[in-house]
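A quick write-up on the structure given underneath.
All protein chains but one are shown at their positions in the complex.
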Amino acid sequence: MPRTNRFAVAGRRLPRLDAPAKVTGSQVYGADVVVPGMLWGKVLRSPLPSALIRHVDPRPALAIDGVRAVVTAADVPPVRYGPAVKDMTALARDRVRYIGEPIAAVAAITLEIAERAAAAIAVEFDLLPAVFDPEQALLPEAPLVHPGWADYAALPVLARRGNLASRSCIRHGDVAAAFARCFRVYEHRFTTPVVHAGYTEPRAATARWEGDGSLTVWTNGQLPYEVQATLAEILQLPVSRIRVLVPGTGGGFGGKLRIALEHHAALLARACGRPVKLIATCEEELTAAHPRQSSIVELRTGVSRDGLLLAKQARVVMDCGAYAGSGPGTAAVALQIVAGPYRTPNLLLEGLAVYTNKVPTGSFRATAGPMGNFAIESQMDMIADDLDIDPLELRLNNAVRDGDTGPAGEPLQAVSVAECLQKAADAIGWRERRPGSGRGKGIACGWWMTTGGSSEATVKLNPDGTATLGSGAVELGTGALTGACQVLAEELGLPLQAIRLAAVDTDAMPYDYGAQGSRTAFSVGNAARAAAAELRRRVASVAARRFGVAPDRVTLEDGHAVADADRLPLAEIARLIQASGEGLTASGHFLSPPPPHDPARVENHPLPAWNTPSFHAHAAEVAVDPETGEITVQRYVVAQDVGFAINPAGIEGQIEGGVAQGLGQALSEEIVFAEGRVVNPTLTDYKMPTAMDVPPIESIFVEEASTAGPFGAKGVGEPPSIEPLATVANAVAAATGVRITDAPITAEKILRRLDQQE
Amino acid sequence: MSRISLRLRVNSDRYDALVEPHWTLLQVLRGPLGLTGTKENCLEAECGVCTVLLDGRAVNSCILLAALCEDRDILTVEGLGRPGKLHPLQQAFIDHGAAQCGYCTPGMLLTAKSYLDEHKGVVPDPDAVREAIAGTLCRCTGYQKIVEAIRAAAAALKEEP
Partner (left out) sequence: MGFQLHRPDSVGAAIALARELGPEARYLAGGTDLIIQINRKRCAPGPLIALDRIAGLSGVAAGDGVIAIEAMTTLKTIERHPAFAGPLGALAEAARVVGGHQIRNVATIGGNIVNASPAADLVPVLLALDAEVELAGPAGARRLPLGHFLRGPGVTAREPGEVLLRVAFARSPAQTATAFIKAGRRRAMEISLVCIAAFLALDGEDRCLEARIALGAVGPTAWRATRAEELLRGGEASMAAFRAAGAAAAADCAPIDDVRASVEYRRRLVAALVPRALQHCRQRIAGGR
């Protein structure tokens, strides 16, 4: 169905601005950076999951020809840092807590020498007891991953104790009383494994100390301003002495949010007086990056005879590994996810982030989304089956509507979950849910936030009549910055080709909370709008003087200031402003405040109410081979409320890519541990979907405009990877009668369960 | 270890490069030759981002000894086309939104070129394209727009005289 669009640039399918550079190989990524005089760095990592470091002897490494520096914890200020809990150190000090933890780093004239030298560093350990299972880590007798936990600084909102890095809670009503009155109460347990974001460009960093004692870092990270702040903390330098550049990023998906190798590059570069570059190997990516937490979700849900949700109790355990990382936020956000886009009068939701002696975890596209959604949307189907209600009908009967409140009592607006469900169901042909032997369809829905945080943008009018957008937000590949440029072009009456995007550089670009959380096009777009409004005022004022009209009569069209029959090209106005000194660069800023919530409902939750939530439903048709258990996803449909589709082609790309990632987590991907050691640290055995594994994906846009987003837009990027796991689980159950509650849903698990049923 | 001198023909240009004898083609392209359009990731032929053409055929440059590539024709993304004279595959990738982060794009373009060159005059069906590019992982796009772009390029190439 063709959309009507009142805009010339916004809402159009336009090629992304960086496409020509990317198809010709001229786009430079962090991994490509070469600096004159550069040396290569390598990190020595712990071979043990839990041990005291008795002694580190760098001499064997320093004796190797070509080695220029070795740094150990002794060379680093004793600083602990971290996004929620300050529990990490740049290099292990006294103690290692996971296999892969950095102990020392080496710089040498070649990468091969650096690797040989890192291996030559002699380390003596005293083994300590380790704990790998988060449930065991919560037992009173468990060894403490951080015996000094009580002394760590942390976000004031967090509740912590021992191996419990955080506990968050949302409660309202009285679940115990409600359960007693329910027609049925269902209890299930769901688990998901550690998975990796799988960006194709490994993390890389290059650092150079300048003559004035300041530091320049080139990285492919997602958040240059966070890298800057964290480096300042680790190196004990004023923030302004650190300049972070992000030339290009080959995917992030949350996995490149946190500092990665930048600190090691900076420490080595300082020690040897030469620029140093590090690049992560595939094995380092799969054993020592920031993967997604494994999860356990225990879910107890009570319903009425006709399937209305009356009470829900959940206990979510996120295994955050040896350092808290994004674990506390993920465990907290899981609570909104397990509440789901459903009316539930009684809630008791508890989210725990737990330390274990495994790789510390971070964020991956929609943090807790796939884990929590897998639990609640699988259970919705189990409830529907038990009550003999159609799963679509069960969802529609319980779905939140405009004017309802969310789990923390916040008002919900522009709610579209019912519409998304209906459209996805229609597109997949829901009426024929089991179209044949071994075939079945599944549906799942969910909601997600448009992350807040502030954005500031500059817009510079160039003397040729084009405009340059300046932002501290990184283009990860999502196309979000092209989206922001479309918003800007629309506001300035320019074609998209007349907008240039400036390079990301903390010295030159304004602050941005960064490319994360489905916020980039939304938030940068709004900041750009504000900047454009300011620039328009100046342009109108100059043009009005020339035309002899009031400034409010002047509009911007096709690269001209226009008032009635008068037209003046923006290029000429730019030259007039250069002379008049009114300023060619305007800036704008934006912050989306969260909606008000009821504080009595939440405990220790850093994100109690979501900004501009989006709603979505997915549906899939699968075929399962009864003899091998092999699953074929034949069709996939997404109906997603995007508020306003700033670039429909770009949003389809987000949906298709997000679904592919979600299907990987549903069907094939898992990092497998044995006693804290990753047993599949290669892409041979960490199985991301190939082109042959991803089915055709149909995207359906629902556009229930938001009040806060540019032209009504909502956050888009993360949601598509939330529902695939539950959708596939439900389709597989429809096809086979087998319900898999531990992801990934493999052929082997299905066949084992089919055998048990016989 | 002493370096050896290699004569390589890349994008029709002749290079004399001083390399370690065990270096892979990828190392030589990205290092001494400075052709960083060819990307590096897994270094074990699992991801395909390092794909280049050797005598017209797609190969993983990460597992090919550079010394075995002397006197053979190597094509990298830098030689595929340039602004103003893009290869139909490059134009189709732009038009169809087939590049997102773009890190797999050079390898994907050359994987596709190798296949289309082997099947001249044919617009492959979507499943054939998926099979053709299965050795090159993309984590951003879900492959759908890549498949569309490759088919569009095949159609454009078919029309070319």
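Letters A and B mark the chains in the order given here, with residues in each chain numbered from 1 onward.
Here is the rule we use: contacts are C-beta pairs under 8 Å (C-beta built on N, C-alpha and C of every residue); 3 or more make two chains touch, one makes a residue touch a chain.
Quick caveat, the model's predicted, so the values are computed rather than measured.
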Residue among A:116, A:567 or A:589 that touches the chain left out of view: A:116
Residues from subunit A at the interface with the omitted partner, ascending: 111-112, 115-116, 627-628, 630, 667-668, 672, 679-680, 684-685, 687, 689-693, 746-748, 751-752, 755
Sites on subunit B contacted by the missing partner chain, in the whole complex: 1, 20-22, 24, 43-46, 48, 51, 54, 57-60, 62-65, 67-68, 111, 114-115, 131-136
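To be clear about the criterion, only the chains that are shown with their structure count from here on.
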Inter-chain centre distance, subunit A versus subunit B - centres from mean C-alpha coordinates, in Å: 30
Contact set on subunit A toward subunit B in their complex: 13, 15-16, 18-29, 31-32, 34, 197-202, 248-251, 253, 279, 281-282, 476-479, 649-650, 652-653, 655-661, 682-684, 688, 690-692, 694, 696-697
Residues of subunit B that touch subunit A when the two form their complex: 30, 34-44, 46-47, 49, 76-78, 80-83, 86, 90, 93-97, 99-106, 109, 126, 129-131, 133-147
